[in-house]
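This report concerns only the one structure given below.
Here the complex is missing one protein chain, while the rest keep their positions.
Labels for the chains are A and B, by order of writing; each one numbers its residues from 1.
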Amino acid sequence: MNSFKGKIADIKTNGSLSLITIQVESVLFTTIVIETPDTASYLKQGNSVTIIFKETEVIISKGIDQPSISIQNKTVGEILDIKKGALLSTLTIDTTIGKIIAVVTSDSIDQLQLYVGEKITTMIKATEIMLSK
Amino acid sequence: MDWQPLLLTFKLALITTLLLLLISIPIAYWLAYTKSKIKPILETLVSMPLVLPPTVLGFYLLVAFSPSNTFGGWLNDYLGIRLIFSFKGLVFASILYSLPFMVHPIQAGFSKVSSSIIEASYVLGKSKTTTLFKILLPNIKPSVLTGIILAFAHTIGEFGVVLMIGGNMPGKTKVASIAIYDEVEALNYDVANWYSLVLFGITFSILLIVYLVNGGYLKRFWR
Partner (left out) sequence: MIHIALQKKLTAVQGDILLDINIDIDQGDLITIYGDSGAGKTSILKMMAGLLQADKGCIICNRNTWLDTEKGICLKPQQRKIGFVFQDYALFPNMTVKENLFYALEKRQSKKIIDELIDIIELGDLQDRKPQKLSGGQKQRVALARALVRKPEILMLDEPLSALDNKMRAKLQDYILKVHKQYNLTTLLISHEISEVIKMSDIVCIIENGKIVKQGSPIGIFTTKQVSGKFQFSGEIVHIEKEDVIYIVTILIGTNFVKTIAEATEIQTMSIGDKVIVASKAFNPLIQKVN
C-alpha cells in the first residue's frame, strides 16, 4: 500500500460524485470518490488527507517527458531497486513525493529494459486512489 | 422368632428418614449457597456424628433429656414430652445421628448444579422457593435418593445411640440391632442369625436398588 499525506486543493462535485484534487509536496493528484462534502465531513479544502493506492495499480512509463495519456496522476522518479520474480517484480522508485512501490509483470521490465538508477514516470489512475483521514 | 424388633426398626428408619428429608433440604440448601462466616461451624456440627462414638451422643442426649434435669424436666412437665426410653426419643436421636448421611449428598448435589441455571430461573421472575422445587430438586434427584437411602440404612444399623437413650423395651425401643445383641448374650445364636440375615438381605437390596437407579441400569433394562 502506497500512502502519502497531502492537502485538499480543490473539490468538484456533481451529484454524489466528487473529483478531489490533493496536493502532495509539489505534485497534484486527482481522485474520484462516491462522497460529497455533505456526506463526508473530511472533504474540505485545506484539510489534510492521505492518499492510498495499491502497488499493483502503479503504471510505469520510460523517460520523464510527459506522454499524452488519459492518466492525470503522474510523478517522476528514479528507480532505486528492482526485485525480480518469475512473473511479477517489485520496483522501488524515489519520486518527488517520496518512495513509491510498484508491482508490475517481469515481462514488462524486460521489454522496457528498466534498470536501477533510470529516470521514469510513475502514473496512477484517478479511480484507483483512495482517501483516508 | 419375634418379628416385632424388625418391624420397629423399619418404622423407626421410615419416620426418621421422612423427618430428616424435611430438615435436611433447607440445611443442605443453606450450606451449599451461603457465604456466611459461620458456615464451617454448622458444617462441623452436622458432620460430628460421623466421627463421634454413638455412645457419646447417646450419653449426652440421655443426660439432657432426663426428666431429673432442667431441660428434660421442662419438656416433661410443660409439653408432656418424654424423650428418654421412648420411641419419640429414638426418632430424635436417630435424626441427629443420621443427619450427615442425608445432608451431605444433597448439599453436594446442590453445589453441582450450574449457577447459570439458577440465575436463569431468577431472571425469568421465579422466586427462590419455586426455583428450589421446580429446578433444583428435580435436577438433583439422584443425590436426594442417595441421601434417603443412606439415612434409612444407617438408621437401621444404629446401635449405640439407641441403646443409650432408648434402653431395651420390647415393642417400644427394642430394635433389631439390640435384639440381636440380646439373643447373642442369651446364646440364642439361631435367632440372632435370623435377625442378622433379614437385616443383611434388606439393606443389601436397598443399596442395590440405589446403585441400579443412579447408574441408569434400570432405565436401560426397561427400554
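Just so it is clear, contacts are C-beta pairs under 8 Å (C-beta built on N, C-alpha and C of every residue); 3 or more make two chains touch, one makes a residue touch a chain.
These figures come from a predicted structure and were not determined experimentally.
In the entire assembly, the chain absent from the figure touches the shown chains A, B. Of the candidate positions B:Arg82, B:Lys126 or B:Lys172, contact with the unshown chain belongs to B:Lys126.
Taking the complete complex into account, residues 1, 32-35, 40, 42, 52, 54-56, 83-90, 101, 103, 127-133 of chain A touch the chain not shown.
One chain of the complex is left out; on chain B, the residues touching it are 114, 116-117, 119-127, 134-135, 138-139.
Heads up, the rule we're going with is that only the chains that are shown with their structure count from here on.
Centre-to-centre, using mean CA coordinates, chain A is 88 Å away from chain B.
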